[in-house]
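Removed: one protein chain of the complex. Kept in place: all other protein chains.
So, chain A:
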Amino acid sequence: MAERICRALRDGALEGEHAPALTIKDSIQSPFGSLVFNHVLSQLSSFIVAQKSQSQGIVLVAFSRGPLYYEELFKSKGNDVASSNKWIRVLDCCTDPLGWRSKLMESGRIANLTLGTSTTASLYKNVKDLDKLLLAITELGKELVGDGKGRFVVAIDSVSEMLRHTSISSVAGLLSNLRSHDQVSCLFWLLHSDIHETKAIAALEYLSSMQVSAEPITRPVNGQRGNSVKLPFLEQNLRGGKIHVRFKRRNGRVRLMSEEFCIEQSGIKFTPISSEAEMIAQSLVPKVQFNLQLSEKERNDRAKVVLPFEHQGNGKTIQIYDGRKSLNEDKPEMQYTSAEKVQTVKDSGRGEIIYFRDSDDEMPDSDEDPDDDLDI
């Protein structure tokens, strides 16, 4: 599924559409975002070298790690460094982001620094001005792929570093302008989510079409404190973790996927999730209060219910309420005192109702409660 993301980036943007944008998030509990970034970068570079992708080059905006690091990275992955200036340009915002070094060198304070020069890297000294940065990126891209129909990938090493220098709205402006640029095929960036405000993170998620967040495999339970409990978790989390992917599809649906990863000598390795998938049932739709199925217990209980009209006839005489409210209390008395009335009832046995109204002024049926027939 990490492969799926790389393929989506490789396929790039359709005509007239914004370029797909990937946010790679991590946090202190699972600080492997940069490894995921390297993985995506090397995958894309191999696609580009093999000419299987929409884009023909990568412009890497390096804020947190210098161009030499990336040279080493590409060498270790087996990419030919010599020919790398055909498909990659590095905009070096790491060595001298605010131009202080060059100012100091001009004034003679420090000795002239000879950086390991590489043909692919160009120094950028003004990270506070994002308009110029946009211009620099697009110029580098045009250098790589020419002015016509060629497209290039933009990789930003760490948007967190950018946010140190400028506001979220200018960063968001830069990213959205890159997305809508005709020659950008896709872009991806790294973000450390726990050092920014939620508003900034929400804004970056708004701008991206795919999000990968690296999370630890197990989170320590809140109630437990003390190092003795945390150490096993830490160890486990340092060796691997999970990535959760949110994929915004073109038809407007969101696909959620997860995978596990582990850190090895050669880098990062992804495996499909082994443990039980935790499905979080989101209630988007109203819950309806119908339940048409009966559980076993409910079925038994239903069989046990005796219906109201079934009560009578268990040996007792069937008594039909005849409008006199004091039935139960006067029961012993009835047998002695109102013998005549009872006799008439008894004589007829069943089916005769003699009803004595309290008064003739009352509306008919006002003192009758049909529910009194029920023997519940």
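Heads up, the rule we're going with is that a residue touches a chain if its C-beta (ideal position, glycine included) is under 8 Å from a C-beta of that chain, and two chains touch if they have at least 3 such contacts; residues count from 1.
Methods note: contacts and distances are computed from a predicted model.
With the options "ATP synthase subunit gamma", "Elongator complex protein 4", "glutathione transferase" or "Glucosidase 2 subunit beta" in hand, the undepicted chain maps to the protein name "Elongator complex protein 4" (source: UniProt).
Annotation: of A:I24, A:V90, A:L133 or A:L207, A:L207 touches the absent chain (contact as defined above). From the options A:K103, A:K132 or A:R255, the residue with contact to the unseen chain in the full assembly is A:R255. Contact with the chain that does not appear here is found for just one residue of A:I168, A:L191 or A:I268, A:I168. In the full complex, the hidden chain is touched by chain A at residues 16, 168-170, 172-173, 175-177, 180, 199, 202-207, 246-249, 251-256, 279, 281-292.
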